[in-house]
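Of the protein chains in this complex, all but one are displayed in their positions.
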Amino acid sequence: MSTTVRAVTTATRLPVQIGSLRLENPVMPASGCFGPELARLGSLAGIGATVTKTVFLDERGGNSPNRITEGPSGMFNSVGIPSTGPRGYLETLHPRYREIGVPVITSVGAHTTAGYAHVLEMLGDAADAYELNVSCPNLDKHGVEIGADPVAIEEAVALACVATDRPLIVKLSPLVSSIGDCARAAQNGGAAAVCVSNSVPVLPVDPRSMNPALGNMIGGLSGPRIRPIILRLVWLVSQAIQIPVIGCGGIESASDALEYISVGASAVQVGTAGFSHPRALARIAADLVRLADEHGTTSLREVVAQLQRSTK
Amino acid sequence: MSTTVRAVTTATRLPVQIGSLRLENPVMPASGCFGPELARLGSLAGIGATVTKTVFLDERGGNSPNRITEGPSGMFNSVGIPSTGPRGYLETLHPRYREIGVPVITSVGAHTTAGYAHVLEMLGDAADAYELNVSCPNLDKHGVEIGADPVAIEEAVALACVATDRPLIVKLSPLVSSIGDCARAAQNGGAAAVCVSNSVPVLPVDPRSMNPALGNMIGGLSGPRIRPIILRLVWLVSQAIQIPVIGCGGIESASDALEYISVGASAVQVGTAGFSHPRALARIAADLVRLADEHGTTSLREVVAQLQRSTK
Amino acid sequence: MSVIEVPAREVVRPLPAGPQPDPVADIARVVRHEPLGAGNHRLVLHSARIAATALPGQFVMVTIPGFVLPRPMAIHRRRPHDGTIELIYKVAGAGTESLALSAATSLELVGPLGRPFQLSSAQKNVLLLGRGIGVCAFMTVAEDIAARGGQATAVLSARSSAGLIGIDDAVELGVTAFTVTDEAASSDTASVGRTVIDHFGADGPDGIMVCGSQRLARLAVELGRRWSAPVQVSLEAHMACGLGYCHGCALPCDGDSEGLLVCADGPVFALERDGRSQ
Partner (left out) sequence: MSVIEVPAREVVRPLPAGPQPDPVADIARVVRHEPLGAGNHRLVLHSARIAATALPGQFVMVTIPGFVLPRPMAIHRRRPHDGTIELIYKVAGAGTESLALSAATSLELVGPLGRPFQLSSAQKNVLLLGRGIGVCAFMTVAEDIAARGGQATAVLSARSSAGLIGIDDAVELGVTAFTVTDEAASSDTASVGRTVIDHFGADGPDGIMVCGSQRLARLAVELGRRWSAPVQVSLEAHMACGLGYCHGCALPCDGDSEGLLVCADGPVFALERDGRSQ
């Protein structure tokens, strides 16, 4: 009996199509919350893809400490995206991502709408897909982000499409007046999928000192407590566009991933949970496969529908 | 000794000027989280003002249940602002607010930029100040709010200024691309102060049923976990304008209120904390007075500065 | 999804607002806190004012440390002589789970709240129908009936005998109690109906109070028509303030104006068959 079940489990695939790229499982890491180092702690063969930390054109040092801390709201980070530039990335990091054996999605950042294309030109077709991070809340303290302006998003994506044949995922910012407009702009620009979303901008104050808890004052909030905020954004985006939506924010379990499926996501990214539970990514990927098996389907939408019916 | 201290305590005032209105204490309730019923549980004489639930022109039924619930992120509400209209408000609710004996700030809502002025005309100078709620995330599921559009905010405030001589507070929405622009629009329109902010829009999913946890799907998140999100907005707004900023989001204690003072707020509103601790408002108001006494000042900014220095 | 389960073909109407005790915000000492089995827990709190003034069917809002919303709980028993009230709660979700694990020696609470069950001085023979922790809504009615020398009859229903609540209280208060369970296949409405009709015969009770089950509520309405006895039901809704100002606990309604508030217009309502739907 148990051998049969195991055979079915191994055979099950939960494929997701992102443009020309097929992922065998809908679970992947969130940018900046994953490194090839994690492969030393156990196999990652079951996850759908890896996603790299955002690569910028220029070398960057990142923010001053404290760069990360935790409060009752979750994890605060103001790492500030240190980067060794596309060349540094290709030489040192990329080969280590490749070794993991699943598709590599490279995250790319820029400070002008034309900037993404420049980075992509330097990266060539090294990656299987690119994720455009239009929404990093940490780098500039004031200033409206590219990700808050649908016109800028569409322009950035359209220019990036010219620079590469690889599918593009646009990772949106959560703090915008109309995320539906931002998603439509990404789709119109030629994106193959959107990811919703980056961390939630915050200014945590340390009550002991009454000073900002982060060296950079402003940071991003992540972890399970932001899930209801991001679920709404995923729902709004999935109403607005036809391309796949990748849900990202506070996923710690297969059940959390299904919440995102229930509001329209096709795939998910796991960030902060990988810090508390370094095997979280692999576990969630495997648990979703098991759940699909148990419900006799290869569609997570169908799993959700069955769960909804069973509690009616 | 103790009599002396007590005498000082009672005498201390922490005045805040909102246009022509002087509040004797910077602590007031958040709209929708307070009712005259609370006066039955103890004196409210020490708070700076009361704030009413938002009054709309039309009668409204509100949303279907569940209207409120709680998750690890905090309180979710999709009450939907039931209202009996300005007449109903003036007849039944307003006199009961008056009885509390502190200034009454009446919250006013509308669905067009001209709508606020209409409600204000009907309310006349019943209230000591008005708070314009340009940011209710519950009423329309999609649709960009008035509060997300600086042009609309300025127009609404300018029209409202014509309709009343009372000082106007504009209560902003947290989920906008540039809250600084929204605050400047309010100031340009003639606001005497801004309140930052309304609750954070969410779509909580009930993991047991995989269905939305709120009858209206979309609701607002409030309570202590949103404080770092709103602190950042208050800081951005206090950089952008010269009129006073009222901080509102997750305040449960005098220390939480001081966090807001540390990023630029002049006064605070307390919402959700009043549910778990019905005496929270009065307690925070009294604790701030005590803290100011202990630090030998009547300025909360100075209290914060002393705390910052003492932990250096 | 809603916890508000107004029986489909029945309507609730607010009872006339009578005089009500002033609610107090109290920090109550935990006198007893113990598991009763089947996920139920007894919580005895010292709150002299609430114990002395609460009317039958009123409730309190209990703040659970670490949670933002207080939890509404019926006052199961009042013991004014020692200033305590007794609550019985079932672990239903994160809040009650945390409460069950809590070693808190005092708890913040507000009460007594809500409109009580109405007992005219003529009413001395009442039928109480309760399932699960729904029983807690009306044991205070039995207290008042006992105090005036009347007779209460109760059906205590539960999934299993381990989950039955109120047996000891019924004994103490001289209530004639029928215990029925799903386990023993005795809890279906038909059986319960037969049991109470057998018990009362033609002369029914002069009032029926029900809580905790939609099916029992429907049965109550049928029995009420049979015996011309007024029926009152105690409802549940998610609540934040318990005082009437947050509008979180409104019953679903059609039209532009708001429905009834369970905390302020209820939780006890008159229950009648809906004329329109017949």
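Just so it is clear, A, B and C label the chains in written order, and each chain counts residues from 1 on its own.
Basically, contacts are C-beta pairs under 8 Å (C-beta built on N, C-alpha and C of every residue); 3 or more make two chains touch, one makes a residue touch a chain.
None of these values were measured; they are calculated from a predicted model.
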item	value
Displayed chains contacting the withheld chain	A
Touch with the omitted chain, as defined above, among A:Gly42, A:Gly124 or A:Gly296	A:Gly42
Touch with the omitted chain, as defined above, among A:Phe34, A:Tyr130 or A:Tyr260	A:Phe34
Absent-chain interface as seen on subunit A, which is shown	32-38, 40-42, 53, 58-62, 64-72, 74-75, 77, 79, 82, 84, 206, 209, 211-213, 215, 222-224, 272-279
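Quick note on the criterion: only the chains that are shown with their structure count from here on.
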item	value
Gap in Å, rounded to a whole number, between the CA centres of subunit C and subunit A	48
Multi-chain contact sites of subunit B, meaning residues that touch two or more partners	71-72, 74, 209, 211, 224
Interface hub residues of subunit C, defined as touching at least two other chains	none
